[in-house]
Structures are given as C-alpha cells and as structure tokens.
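Note that one protein chain of the assembly has been removed; the remaining protein chains are unaltered in position.
Now for subunit A:
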Amino acid sequence: MTAPMSPPAVTPLSGYGLGVQLPAGWEGRISRRPVPTTSFTPQTRADTGPGNAGADGWLGEQMLPVLHAANFPLPAVRGDYGSSAVERMGRQHIFIGLLEFGAECLGSALYAPLGVPRVSLADFHPNALQRRLPGQSGCQMFFTAADRPCCLYVVIGSWTPPATVAALIEQVNAVLSGIEVAAR
C-alpha cells in the first residue's frame, strides 16, 4: 500500500526574473501590465474617450514586474501596492508586495540599500500603510538586488498583541528568505 502524498512544503513561483517560495497556504502572483503604445501629445490627449488613447497610460511608462504573495485569497483585481487585497485581510493575514523600478533608479539614495531585506517588529507601524485600515500595520523598504531597484511593501493584519505580530513577522521573513531577484 502506498502512503498518500503530502503536499509540498513550499511551491516555487517565478517569472520576469523574480521568484518566491510560497509556503503552504500562500498564494502568489507575478505580473506585468501591458505597455501603453500612444505618445502623450496635445493631439492624442484631445482624442481621449472610450477606447481611445491613454486609457491605461502613455507611451514611455515602464511597466515592470510586480510580485504579490499572501496567505489569503488574492482578488483578481489588485493595485500594485495591494489595494483591493488588503481590504480583505483578517488579523492573521499577510500581504507582501515586491515592485521593480526602472534602471534610472540605480545608484540613487532611495534605492541604495542592497539585497532583499528582512523585517522586524520595529519596522512596522499602523501608519506605515498606503491606506490605513483598522488593525493593520505595515512597512516599506526600498533596495537594490541584482542591479534591479525594488520596493518591498508588507502589510500584516494585526498590530497587537506582540506575540501575534511577532508570529506574523516570522512568516514574513520566511517568505522573504525565499525571494530571489535574478540579474537582468
């Protein structure tokens, strides 16, 4: 008799040179939005309207990869920093976003820290959120890994008690340890 297979401890997800090892119970998405094709000119600006120019931005915008990971179901429609997802979080939930930025950011003060960071309790605050939501706290870190400027944004569903927060942060760091950024 064959023993039933147990689910894998982690599931890897990769794309666009980003990768993450998703623990059991986590979801992940790596996406890149379509590149706008119309130049922003007075003429094209005047020609806006249903189905016309500029609906999803203008030529020149860099659409770079975005990684989302969460221990709750990610909605299909999400803002790049997790809007429409974070509103669904419970106290035990975690949202992690990793956004790449353009090469022009290399060498800048904002993106000077190197390597995918880890987080600690001191990094989190209820106001450190793109959108403040009751009970949640967040942290944001800019860094460069493999010559790719990135921003890490983490939202956890609790701010108290400390033991709960510590446990969530431990999960966050476990996922962060499985994030890889490949060189372009």
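To be clear about the criterion, a contact is a pair of C-beta atoms (placed from the backbone, for glycine too) under 8 Å apart; a residue touches a chain by one contact, two chains touch by 3 or more; residues count from 1.
Definition applied: contacts and distances are computed from a predicted model.
Colleague: From the names "Putative GH25 family protein", "(2Fe-2S)-binding protein", "Twin-arginine translocation signal domain-containing protein" or "Sugar ABC transporter permease", which one matches the UniProt record for the unseen chain?
Modeller: Spelling it out: the chain absent from the display is recorded in UniProt as "Twin-arginine translocation signal domain-containing protein".
Colleague: Identify the residue among A:37, A:108 or A:177 that touches the chain left out of the display.
Modeller: Considering the complete complex, A:108 is the one touching the chain left out.
Colleague: Tell me where the left-out chain touches subunit A, residue by residue.
Modeller: Residues 7-8, 10-15, 17, 19-34, 40, 45-58, 60-64, 73-81, 83-84, 99-102, 104-105, 108-112, 125, 127-134, 138, 140-142, 151, 178, 180, 182 of subunit A touch the chain absent from view.
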